[in-house]
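One structure is given here, and the rest of the page talks about it.
Apart from one protein chain that is not included, each protein chain of the complex appears where it belongs.
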Amino acid sequence: GGQSGGTATTGTDGAAAGGALAGSIVTDGSSTVGPLASAAAELFMDANTGVNITVGTSGTGGGFKKFCAGQTAISNASRPIKEEEIALCKAAGIEYQEVIVANDALTVVANKDNSFLTCLTVEELKKLWEPAATGTVMTWDKVKADFPSEPIKLYGPGTDSGTFDYFTDEINGEEGASRTDYSASEDDNVIVQGVTGDKNALGYFGFTYFEENADKLKALEIDGGQGCVAPSSDAARDGSYAPLSRPLFIYVDKKAWTRPEVKAFVTYFVDNDAAIAEAAKYIPLSEEQKTKAKEEITALG
Amino acid sequence: MSSSAPSAAPPRQGGPRPSPPVVSLRSSRPRYGEKILYAGLVLAAGVSILTTVGIVLSLIFPAIRFFQEVSIGEFLTGTSWTPRFADKSYGVLPLITGTMWTTAIALAVSVPMGLGAAIYLSEYAAPRVRKTLKPVLELLAGVPSVVYGLFAVTFVGPVILQGVFGINVGTFSVLAAGLVLGVMIIPTVASLAEDAMSAVPRSLREASYGLGANRMRTVLRVVFPAAISGIAASIVLALSRAVGETMIVAMAAGGQARMVGSATEEGQTMTGFIAATAMGESVQGTLAYNTLFAVGLTLFVITLLINLISIKLVNKFREVY
Amino acid sequence: MTTSTVEPTEQPRRLVAAANGDRDLTSLVFLVLLWGCLAFGIFSLAVLLFNTAMEGAGRLDAQLFTNYTSQLRPESAGARAAIFGSLLVMLTTAALSIPLGVAAASYLEEFASRENKFAQLVELNVQNLAAVPAIIYGMLAAGFAVLIGLPRNTVLAGAIALALLILPVIIVSTREALRAVPREIRQGSLALGASPMQTLLRQTLPAAIPGIATGTILALSRAVGEAAPLLLLGGLVFVRFDPNGLLSGFTTMPIQIFDWAGRPQVAFQELAAAASIVLLGLLLAMNALAIIIRNKFSSQR
Amino acid sequence: MHSGPSPEVAGGAPVAPISTNISVEGSHERAEHLVDSPHAVMTCTDVSVYYGKFRAVNECTMPIARHEITALIGPSGCGKSTILRALNRMNDLIPGTRVTGQVAFHEIDIYGKDVDPIEVRRRIGMVFQKPNPFPKSIYDNIAYGPRVTGMKVASMDDLVEESLRGAALWDEVKDKLKQSAYGLSGGQQQRLCIARTIAVRPEVILMDEPCSALDPIATSRIEDLMVELRKQYTIVIVTHNMQQAARVADRTAFFTAEAAEGSGDRTGHLVEFDKTVKIFGNPADKRTEDYISGRFG
Partner (left out) sequence: MHSGPSPEVAGGAPVAPISTNISVEGSHERAEHLVDSPHAVMTCTDVSVYYGKFRAVNECTMPIARHEITALIGPSGCGKSTILRALNRMNDLIPGTRVTGQVAFHEIDIYGKDVDPIEVRRRIGMVFQKPNPFPKSIYDNIAYGPRVTGMKVASMDDLVEESLRGAALWDEVKDKLKQSAYGLSGGQQQRLCIARTIAVRPEVILMDEPCSALDPIATSRIEDLMVELRKQYTIVIVTHNMQQAARVADRTAFFTAEAAEGSGDRTGHLVEFDKTVKIFGNPADKRTEDYISGRFG
């Protein structure tokens, strides 16, 4: 392939320093991590004009498939690698290292004009979203007795998204366990529109989307057992916004790591994590997470 | 009149002479270049066979793995499609009903509109009008389906259907997707049908006019039947495009597989499902991921069947030349 | 000789149409319906263009063409990589599909007899492939790329998918165009001692060029606007460099638009609309070129 | 009617060139009855026809007499087909064609404002130079005209048979009426087209070299038929075959085309119009005489 082996020039070893680096880095994977990786790539390329970084969003699964076939240097993932994928990489002789890069907080949103929804417990969310709710929990009073008897209108991400997997796992206790009678969309903007347009609507998606549309929507507080907590950077980082916050990762091919531009990019990503996350409206790493990330880089050699 | 002397040895004139009596009628030139070219043509024709074989192979192996776990009966008759939910079921009918609705609506728009436009352009419009309008219409086919998808979600659904006609559709509906899909394939019908009608010789039209037929009858009874194979081909192409179109339905029809009962409902189509899954989080090689190939194979077989039926139809309708 | 059952028409005093004119009610209704059909298509196009233009006008600036996409600065981001990517992919697709399609059509129409089993098989395949959905070609190209070890998200892989996709369209329209060339022309050429190949190259194909051009340009414009097969080849890609070869990574206009349209920031929505206008402009230019070619050749008749 | 081969030929002795032997066989008998100013079904007055800027025919004035056969003769490219097509507005179908002057049908200008060209073509039928059957069955080719013009027909089968008999085609096709007309030979196809036109019973029938693809036997049948048809219809025929004109036509119009000054374009015009016996026997114009005697070119 033209890009994975295309290191024509030798760059200075070490961190992002000047424009002497050249080559191209192919990354692919989760569409949740995509914008963050893109932001990192963009900032990095601003400083290193000789390096071309592409960011694909084939999904975490699709990303690993290519990663384990040796076609990408870095795979973006919104979940840790799974057994099947580990086996795949192993079979192909691809060695890799997981690096934590940011946090995401799933945000449950309601219409701005909704008066009764401010905080939901995990149990209430489960009542609302569990498979058994399909066709039975159709009005809000079924979720909580003092809610009005208004019809429920639900929006959620497509079943093939990492957000869906994560939400169902955390709320309903099993990945993919969800009621089926809601409007699903791959396009989170549609969820924004749907919830904006209906007073009794509720939806969930990544924190970034909420940040961009904070003026149109109301983010609900979640009670994970320690009282109602609103989604925020701090709450996500310190773990108090539980259970709906999760870490995001990149996976680095150890062979690619020997290329100076890859080494420089990954190092840059972790070193400037706060700036990158802020620019991309993600939740940056906490201190412990940052230490962990640095250790992971060291493990790469 | 000129009558020459009986010609035992005709007088020769200037200029190139006729060939001398032949000894052989073999090629005077080897024409190797032509033989190579010919081989090239045959190879090019063979590419289509290779393509079909390639498609079948790339779909069938993962699909077989899928059907080792899910029975074909369940797949074809099940009315619930939840491969990514915890409570998994693999009935493809919801995807098929979604596809049927968007396709039917699209054809209901594009076939009459496309044929009407084709007839107008080929039989009524002055040459200059045709020269202007035909490319304009063809532009409709060139508008990227992504743009149509945006248009369906942000304009046709909320503004036209809800706003103007007061139809109670949600953000997604097979109606909005189908309508826009129909608009997109109007030129597919119109352009090919127009070409087919324009190819009908003028002498046939003149014969009809000469018998006192008016334009409408000439069009409907001479030109249209004479062009029927091209017209049928245009409709088939439109049908297969409607069934196979991905972006519009992925963006506008909905992301949730369900049995679609009416035009105002949302529903996922087969193509919409494939696109979503291909970009999704499923681990490759798993059952959930192989649904992609099972649905792809189904889609392939369905379009194949449509096509076989249409070939039959064309043969039946075509008036023998 | 003839004793007619039908007497010749009465002495006409009037030549104004009775029930059979072009101006009788049925004919007029028919004509109005035809107008309506044409107007519907054109009106839809106008609405679509207007709607897109209204949304995208604000970003239809030079930066759209000169800048790369940006995760961090949507206000000044551009579609440069996508424009170059679309052009390169289109050229590659044309270079693959036009010679193949015209050659295959020529073989079927001019050389293969009806009894030829191979030709029958080819014909059946072409008919069926014309009906195969675009997205399946994406699955095919993905499989093919894996087979030959070609990274999937390369210009070449994308062009192969699109070329195979439009090949049947080109074959079918080329055959129609060849068939429309009068038999007398072939006979005239052959009777002068031209070989069938010379007849094809010097008479039949040139005479069919307007038809071939029409079909080919329709097919290519379809390829340029197509996103689905490319999505299967590598998803959305964040690309900030010009594609520099057949093995280069790339993105195209439709994919870029699809990506932007799904972003939360309003600036990206606007960008998507503006890029749509550019894409439409590209198609307009292609169509204009086609018309010029067609007119040039048809005036030689 | 016909004698055997001429003894002159049999002897192989030189005979006079064919062009001097034109006999006005059929017409001469009628010639005495032909009035000098007949009742004109149609009249052309100063008719010029343009293709775009090119004037193909210039200011032609002639009557088409009722129940007669009028022949248009002249060299290739002189505009015979053009003027013929102007008589039933078939020219309308060629974009850029323009007709000036007046073509009257029963004293109504067929290019007048209220006139429906369809009605014109229904009443003034046409047979073309190249056979142009529809891609339909033989039966449907014949039935097409009556059907589309809403003709009231007692029995379509009878009408089809009658029309085919009229065109001397019945015996050859009676067993394959349902087969495609495209399976017929060129000559058969042309006769089918004639039958098709006869079937709608127009008042005037225009024929553009209707026999140029027919063999002599079929030609002579068609000629007989024309003579028969003139009892009920008025016929205008374009022909290259002067013998044919002489045999069947009551009146003959001779056209020629001369290059206009300066340009290479040749504009056709009417040289002489008269009774056939006069044209072939005693033409008034030198060019006519030259043409029919074969001296002209």
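Which chain is which? They are A, B, C and D, in the order written, and residues in each are numbered from 1.
Keep in mind that, in the parts below, a residue touches a chain if its C-beta (ideal position, glycine included) is under 8 Å from a C-beta of that chain, and two chains touch if they have at least 3 such contacts.
For clarity, every value in this text was computed on a predicted model and none was experimentally measured.
Asks: Quick one: which of D:Tyr50, D:Phe105 or D:Tyr291 touches the chain that's been left out?
Replies: D:Tyr291
Asks: One chain isn't shown here. Among C:Leu25, C:Ala62, C:Ile148 or C:Leu192, which residue touches it?
Replies: If we include the chain that is not displayed, C:Leu192 is the one touching it.
Asks: What chain C residues would touch the chain not displayed?
Replies: 113-115, 182, 184-196, 198, 202-203, 206-207, 300-301
Asks: For chain B, which residues lie in contact with the unshown chain of the complex?
Replies: Looking at chain B, the ones touching the missing chain are residues 1-4, 6-7, 10-13, 15-19, 21-29.
Asks: For chain D, which residues touch the unseen chain?
Replies: 1-6, 8-25, 28, 31, 74-77, 129-130, 172, 175-176, 185-188, 209, 212-221, 240, 242-243, 246-247, 264, 266, 277, 280-283, 289, 291-297
Definition applied: only the chains that are shown with their structure count from here on.
Asks: Going chain by chain, each one touching the next, work out the least steps from chain B to chain D.
Replies: 1
Asks: Just how far, in Å, is the C-alpha centre of chain B from the one of chain A?
Replies: The mean C-alpha positions of chain A and chain B differ by 39 Å.
Asks: Would you kindly tell me how far, in whole Å, the mean C-alpha position of chain D lies from that of chain A?
Replies: Whole-Å distance between the two chain centres: 85.
Asks: Provide the C-alpha centroid distance between chain C and chain D, rounded to the nearest whole angstrom.
Replies: Centre separation, chain C to chain D: 47 Å.
Asks: Would you mind listing the residues of chain B that make contact with two or more other chains?
Replies: In chain B, 212-215, 217, 250-251, 278-279 touch at least two other chains.
Asks: Give the residues of chain C touching no fewer than two other chains, as numbers and ranges.
Replies: 17, 20-22, 235-236, 261
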